[in-house]
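Now for chain A:
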Amino acid sequence: MAPATILVAVFVIAPFFWVIFVSFTNRTLLGRTAVNPEFVGLANYISLFDPVSFFQRGQFGFSLILTTQFVILSALVGQALLGMLLAWLLQSVPKGVKSITETFVIAAWILPEVVIGFAWFAFLDYDNGTLNMIMESLGLPPGDWLLQQPFWVIVIFNVWRGAAFSMMLFNSAFASIPPSYFQAADVAGASSWQKFRDIGLPLIRGHVVTVLILITMWTFNTFTPFLLTNGGPSYRTELISIYTYRVAFRDFDFGKGAAVGVIIMLINLVFALIYLSLGRKRAKGVKT
Partner candidate 1 sequence: MASVQFKNVSKSFGEFVAVKDMSLEIGDGEFVCLLGPSGCGKTTSLRMIAGLETPTSGSIEIGESDVTFKHPKDRQISMVFQDYALYPHMNLADNIAYPLKVRGESEQNRHKRAQEVADVLKIGHLLERVPAQISGGQQQRTSLARALVYPSKVYLFDEPLSNLDAKLRLEARGFLNHLQRDMGMTAVYVTHDQAEAMALATRIAVMNEGEIVQYAPPIEIYRRPATTFVANFVGNPPMNLLPVEAMIADGGISIRADGLSMDPLPVSARAAKALETGKTLTLGVRPEHLHIAAGGESNTISGKLFANENMGPESLVTLERADAARFTARIFTDDEIRLEQNVSLAFEARHVHLFDADGLRLPFDGE
Partner candidate 2 sequence: MRHMFLRFFSRIGFSVFASLIGALFALPLIWFLFAPFNARAELGLAIPNPFTLSNFVTVFNNTFAIRGLWNSLIQSVGGVIFVGVSATLAAYALSRSNMPGKSAVTYVLLLFSSVVSGSAAMVPIFLIVNSVGLIDTHISVILVFAGGLLPTAMFILRDFIDGIPKSYEESAMVAGASPVQAFFDVALPVIRPGIVVIVVWSFVNIWGSFLIPFILLRSSEKMPASVAIYSFYSEAGTPIVTLLAAYALLYSLPVVALYLFVSWKFGFRFFGGIKA
(Lines give C-alpha, C1' and ligand atoms only; values in the text may rest on other atoms or scores of the structure.)
Protein backbone atom coordinates (compact mmCIF):
# COMPACT_ATOMS: atom_id res chain seq x y z
CA MET A 1 0.00 0.00 0.00
CA ALA A 2 2.65 2.49 1.03
CA PRO A 3 4.80 2.46 -2.13
CA ALA A 4 1.71 2.78 -4.29
CA THR A 5 0.50 5.74 -2.26
CA ILE A 6 3.83 7.54 -2.64
CA LEU A 7 4.13 6.94 -6.37
CA VAL A 8 0.60 8.04 -7.05
CA ALA A 9 0.94 11.04 -4.76
CA VAL A 10 4.14 12.26 -6.38
CA PHE A 11 3.35 11.59 -10.03
CA VAL A 12 -0.41 11.96 -10.24
CA ILE A 13 -1.68 14.08 -7.41
CA ALA A 14 1.31 16.40 -7.00
CA PRO A 15 1.39 17.36 -10.70
CA PHE A 16 -2.29 18.22 -10.45
CA PHE A 17 -1.65 20.83 -7.78
CA TRP A 18 1.78 21.81 -9.06
CA VAL A 19 0.49 22.67 -12.49
CA ILE A 20 -2.13 24.93 -10.95
CA PHE A 21 0.55 26.63 -8.88
CA VAL A 22 2.98 27.07 -11.77
CA SER A 23 0.26 28.48 -14.00
CA PHE A 24 0.17 31.56 -11.75
CA THR A 25 3.92 32.22 -12.10
CA ASN A 26 6.30 33.32 -14.82
CA ARG A 27 8.54 30.31 -14.40
CA THR A 28 11.00 29.67 -17.26
CA LEU A 29 13.69 27.07 -17.85
CA LEU A 30 16.71 29.35 -17.71
CA GLY A 31 17.55 32.74 -16.30
CA ARG A 32 16.42 34.52 -13.18
CA THR A 33 12.81 33.32 -13.22
CA ALA A 34 13.93 29.68 -13.40
CA VAL A 35 15.15 29.84 -9.82
CA ASN A 36 12.91 32.52 -8.41
CA PRO A 37 9.69 32.54 -10.37
CA GLU A 38 7.43 35.45 -9.58
CA PHE A 39 3.76 35.26 -8.88
CA VAL A 40 2.03 36.87 -11.83
CA GLY A 41 -1.59 36.25 -10.96
CA LEU A 42 -3.81 35.59 -13.93
CA ALA A 43 -1.33 37.01 -16.45
CA ASN A 44 -0.78 33.66 -18.16
CA TYR A 45 -4.49 33.07 -18.53
CA ILE A 46 -5.07 36.60 -19.74
CA SER A 47 -2.44 36.17 -22.42
CA LEU A 48 -4.02 32.87 -23.49
CA PHE A 49 -7.39 34.52 -23.86
CA ASP A 50 -6.10 37.79 -25.32
CA PRO A 51 -8.90 38.65 -27.77
CA VAL A 52 -6.50 40.28 -30.22
CA SER A 53 -4.48 37.15 -30.93
CA PHE A 54 -6.85 34.46 -29.68
CA PHE A 55 -7.81 33.11 -33.10
CA GLN A 56 -4.45 33.57 -34.81
CA ARG A 57 -2.50 30.56 -35.93
CA GLY A 58 -0.11 29.35 -33.27
CA GLN A 59 -2.23 30.87 -30.53
CA PHE A 60 -4.25 29.13 -27.86
CA GLY A 61 -7.68 29.80 -29.32
CA PHE A 62 -6.70 28.53 -32.74
CA SER A 63 -5.32 25.36 -31.20
CA LEU A 64 -8.38 24.81 -29.03
CA ILE A 65 -10.73 25.16 -31.99
CA LEU A 66 -8.52 22.96 -34.12
CA THR A 67 -8.55 20.31 -31.40
CA THR A 68 -12.32 20.51 -31.09
CA GLN A 69 -12.71 19.97 -34.83
CA PHE A 70 -10.19 17.17 -34.64
CA VAL A 71 -12.09 15.44 -31.83
CA ILE A 72 -15.46 15.78 -33.51
CA LEU A 73 -14.34 14.62 -36.93
CA SER A 74 -11.82 11.93 -36.11
CA ALA A 75 -13.23 10.51 -32.87
CA LEU A 76 -16.94 11.15 -32.60
CA VAL A 77 -17.64 10.74 -36.29
CA GLY A 78 -14.78 8.71 -37.71
CA GLN A 79 -13.75 6.26 -35.02
CA ALA A 80 -17.16 5.72 -33.51
CA LEU A 81 -19.01 5.15 -36.78
CA LEU A 82 -16.27 3.07 -38.36
CA GLY A 83 -15.82 1.09 -35.16
CA MET A 84 -19.51 0.35 -34.92
CA LEU A 85 -19.72 -0.52 -38.58
CA LEU A 86 -16.81 -2.93 -38.23
CA ALA A 87 -18.17 -4.50 -35.07
CA TRP A 88 -21.54 -5.14 -36.70
CA LEU A 89 -20.16 -6.19 -40.06
CA LEU A 90 -17.61 -8.63 -38.70
CA GLN A 91 -20.28 -10.56 -36.85
CA SER A 92 -21.77 -11.83 -40.07
CA VAL A 93 -18.79 -12.42 -42.38
CA PRO A 94 -16.82 -15.65 -42.82
CA LYS A 95 -14.17 -16.31 -40.23
CA GLY A 96 -11.25 -15.79 -42.64
CA VAL A 97 -12.38 -12.33 -43.74
CA LYS A 98 -13.10 -11.44 -40.13
CA SER A 99 -9.72 -12.42 -38.76
CA ILE A 100 -7.71 -10.79 -41.57
CA THR A 101 -9.63 -7.52 -41.35
CA GLU A 102 -9.42 -7.56 -37.57
CA THR A 103 -5.69 -8.20 -37.67
CA PHE A 104 -4.98 -5.03 -39.64
CA VAL A 105 -7.44 -2.88 -37.74
CA ILE A 106 -5.95 -4.02 -34.44
CA ALA A 107 -2.37 -3.75 -35.71
CA ALA A 108 -3.01 -0.05 -36.37
CA TRP A 109 -3.96 0.26 -32.73
CA ILE A 110 -1.35 -1.82 -30.93
CA LEU A 111 1.84 -0.89 -32.78
CA PRO A 112 3.92 1.76 -30.99
CA GLU A 113 3.03 5.30 -32.00
CA VAL A 114 6.48 6.10 -33.32
CA VAL A 115 6.39 3.14 -35.67
CA ILE A 116 2.96 4.20 -36.88
CA GLY A 117 4.21 7.74 -37.37
CA PHE A 118 7.12 6.49 -39.44
CA ALA A 119 4.91 4.13 -41.48
CA TRP A 120 2.60 7.02 -42.39
CA PHE A 121 5.57 9.23 -43.09
CA ALA A 122 6.64 6.68 -45.71
CA PHE A 123 3.07 6.11 -46.90
CA LEU A 124 2.55 9.81 -47.62
CA ASP A 125 5.98 10.54 -49.12
CA TYR A 126 5.57 12.71 -52.23
CA ASP A 127 8.07 10.98 -54.48
CA ASN A 128 7.81 7.33 -53.54
CA GLY A 129 4.97 6.93 -51.06
CA THR A 130 2.45 4.13 -51.43
CA LEU A 131 -0.48 6.56 -51.49
CA ASN A 132 0.81 8.56 -54.47
CA MET A 133 1.73 5.33 -56.21
CA ILE A 134 -1.89 4.26 -55.92
CA MET A 135 -3.13 7.68 -57.02
CA GLU A 136 -0.97 7.53 -60.14
CA SER A 137 -2.01 4.00 -61.00
CA LEU A 138 -5.62 5.19 -60.81
CA GLY A 139 -4.77 8.11 -63.08
CA LEU A 140 -5.16 10.70 -60.35
CA PRO A 141 -2.68 13.49 -59.62
CA PRO A 142 -0.30 12.83 -56.71
CA GLY A 143 -0.33 15.18 -53.76
CA ASP A 144 2.05 16.40 -51.12
CA TRP A 145 -0.49 15.58 -48.51
CA LEU A 146 1.37 16.72 -45.42
CA LEU A 147 1.78 20.18 -46.95
CA GLN A 148 -1.52 20.53 -48.77
CA GLN A 149 -4.01 18.89 -46.43
CA PRO A 150 -2.26 18.49 -43.08
CA PHE A 151 -5.44 18.73 -41.02
CA TRP A 152 -7.31 16.08 -43.00
CA VAL A 153 -4.24 13.89 -42.89
CA ILE A 154 -4.19 13.86 -39.09
CA VAL A 155 -7.96 13.37 -38.96
CA ILE A 156 -7.79 10.31 -41.21
CA PHE A 157 -4.65 9.19 -39.43
CA ASN A 158 -6.44 9.29 -36.08
CA VAL A 159 -9.51 7.47 -37.41
CA TRP A 160 -7.22 4.78 -38.77
CA ARG A 161 -5.24 4.58 -35.57
CA GLY A 162 -8.14 4.45 -33.14
CA ALA A 163 -11.02 2.66 -34.89
CA ALA A 164 -9.92 -0.63 -33.31
CA PHE A 165 -10.71 0.66 -29.85
CA SER A 166 -14.34 1.45 -30.68
CA MET A 167 -14.60 -1.74 -32.67
CA MET A 168 -13.50 -3.88 -29.75
CA LEU A 169 -15.72 -2.13 -27.23
CA PHE A 170 -18.76 -2.33 -29.52
CA ASN A 171 -17.84 -5.91 -30.28
CA SER A 172 -18.00 -6.92 -26.65
CA ALA A 173 -21.18 -4.88 -26.24
CA PHE A 174 -22.84 -6.78 -29.08
CA ALA A 175 -21.48 -10.03 -27.70
CA SER A 176 -23.21 -9.32 -24.40
CA ILE A 177 -26.62 -9.44 -26.11
CA PRO A 178 -28.08 -12.95 -25.84
CA PRO A 179 -28.02 -14.58 -29.30
CA SER A 180 -31.63 -15.65 -28.82
CA TYR A 181 -32.71 -12.00 -29.27
CA PHE A 182 -31.30 -11.99 -32.79
CA GLN A 183 -32.55 -15.49 -33.50
CA ALA A 184 -36.04 -14.41 -32.52
CA ALA A 185 -35.70 -11.52 -35.00
CA ASP A 186 -34.41 -13.92 -37.66
CA VAL A 187 -37.45 -16.10 -37.14
CA ALA A 188 -39.61 -13.00 -37.50
CA GLY A 189 -37.83 -12.30 -40.80
CA ALA A 190 -35.81 -9.18 -39.94
CA SER A 191 -33.00 -7.99 -42.22
CA SER A 192 -29.52 -7.27 -40.93
CA TRP A 193 -30.21 -3.54 -40.91
CA GLN A 194 -33.49 -4.02 -39.06
CA LYS A 195 -31.78 -6.20 -36.47
CA PHE A 196 -29.13 -3.54 -35.98
CA ARG A 197 -31.63 -0.70 -35.72
CA ASP A 198 -34.27 -2.44 -33.61
CA ILE A 199 -32.25 -4.73 -31.36
CA GLY A 200 -28.49 -4.16 -31.49
CA LEU A 201 -28.38 -0.38 -31.21
CA PRO A 202 -31.03 0.12 -28.50
CA LEU A 203 -29.47 -2.56 -26.32
CA ILE A 204 -25.97 -1.09 -26.43
CA ARG A 205 -27.04 2.54 -26.03
CA GLY A 206 -25.29 2.77 -22.67
CA HIS A 207 -22.07 1.43 -24.16
CA VAL A 208 -22.23 3.98 -26.97
CA VAL A 209 -22.06 6.89 -24.54
CA THR A 210 -19.18 5.26 -22.68
CA VAL A 211 -17.25 4.70 -25.89
CA LEU A 212 -17.86 8.25 -27.10
CA ILE A 213 -16.53 9.74 -23.87
CA LEU A 214 -13.50 7.46 -23.76
CA ILE A 215 -12.45 8.18 -27.34
CA THR A 216 -13.11 11.88 -26.87
CA MET A 217 -10.79 12.02 -23.86
CA TRP A 218 -8.20 9.95 -25.62
CA THR A 219 -8.28 12.01 -28.84
CA PHE A 220 -8.37 15.30 -26.97
CA ASN A 221 -5.12 14.43 -25.20
CA THR A 222 -3.31 12.62 -27.99
CA PHE A 223 0.20 13.69 -28.89
CA THR A 224 0.71 11.16 -31.68
CA PRO A 225 0.06 13.49 -34.67
CA PHE A 226 3.20 15.33 -33.57
CA LEU A 227 5.17 12.33 -34.83
CA LEU A 228 3.74 12.86 -38.28
CA THR A 229 3.57 16.64 -38.65
CA ASN A 230 5.44 18.23 -35.73
CA GLY A 231 2.40 20.44 -35.41
CA GLY A 232 3.09 22.10 -38.74
CA PRO A 233 3.15 23.26 -41.38
CA SER A 234 2.75 26.71 -39.86
CA TYR A 235 0.75 25.47 -36.83
CA ARG A 236 -1.98 23.96 -38.99
CA THR A 237 -1.96 20.69 -37.05
CA GLU A 238 -0.99 22.11 -33.69
CA LEU A 239 -3.38 20.27 -31.39
CA ILE A 240 -3.67 21.42 -27.80
CA SER A 241 -1.14 18.87 -26.51
CA ILE A 242 1.36 19.88 -29.18
CA TYR A 243 0.72 23.54 -28.41
CA THR A 244 1.49 22.90 -24.73
CA TYR A 245 4.67 21.13 -25.68
CA ARG A 246 5.80 23.97 -27.92
CA VAL A 247 5.03 26.72 -25.43
CA ALA A 248 6.74 24.88 -22.58
CA PHE A 249 9.63 23.10 -24.23
CA ARG A 250 10.42 25.15 -27.34
CA ASP A 251 9.60 28.63 -26.06
CA PHE A 252 10.42 27.59 -22.47
CA ASP A 253 7.46 29.50 -21.08
CA PHE A 254 6.49 27.10 -18.32
CA GLY A 255 4.01 29.40 -16.68
CA LYS A 256 1.97 29.68 -19.85
CA GLY A 257 2.37 25.97 -20.61
CA ALA A 258 1.07 25.20 -17.14
CA ALA A 259 -1.92 27.47 -17.69
CA VAL A 260 -2.79 25.47 -20.81
CA GLY A 261 -2.32 22.30 -18.76
CA VAL A 262 -4.83 23.55 -16.19
CA ILE A 263 -7.39 24.22 -18.90
CA ILE A 264 -6.81 20.78 -20.39
CA MET A 265 -7.35 19.26 -16.96
CA LEU A 266 -10.58 21.15 -16.47
CA ILE A 267 -11.89 19.82 -19.76
CA ASN A 268 -10.72 16.32 -18.86
CA LEU A 269 -12.40 16.65 -15.50
CA VAL A 270 -15.78 17.30 -17.10
CA PHE A 271 -15.49 14.22 -19.29
CA ALA A 272 -14.11 12.07 -16.50
CA LEU A 273 -16.92 13.00 -14.14
CA ILE A 274 -19.51 12.14 -16.75
CA TYR A 275 -17.75 8.88 -17.48
CA LEU A 276 -17.35 7.83 -13.86
CA SER A 277 -20.92 8.73 -12.98
CA LEU A 278 -22.13 6.61 -15.89
CA GLY A 279 -19.93 3.79 -14.71
CA ARG A 280 -21.27 4.07 -11.19
CA LYS A 281 -24.83 4.00 -12.40
CA ARG A 282 -24.25 0.80 -14.25
CA ALA A 283 -22.05 -0.50 -11.39
CA LYS A 284 -19.50 -1.63 -13.92
CA GLY A 285 -18.32 0.09 -17.07
CA VAL A 286 -17.73 -1.61 -20.37
CA LYS A 287 -16.25 -5.03 -19.86
CA THR A 288 -13.47 -5.54 -22.33
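Here is the rule we use: a residue touches a chain if its C-beta (ideal position, glycine included) is under 8 Å from a C-beta of that chain, and two chains touch if they have at least 3 such contacts; residues count from 1.
Here is how the candidates were picked: all candidates are chains of the complex that A comes from, given by their letters.
Keep in mind that this is a model prediction, so the values were computed, not measured.
Interface record for this complex: partner of chain A among candidates 1 or 2 is 2, by the touch criterion.
Interface residues of chain A facing candidate 2 in the complex, by the touch rule stated above, are 1, 3-5, 7-8, 10-16, 18-19, 22, 27, 82, 85-86, 89-90, 92-94, 97-98, 100-102, 104-115, 117-123, 125, 127-131, 133-134, 160, 163-165, 168-169, 172, 191-192, 217-218, 221-224, 227, 230, 240-241, 244-245, 248-249, 254, 257-258, 261-262, 264-265, 268-269, 271-273, 275-276, 280, 284, 286, 288.
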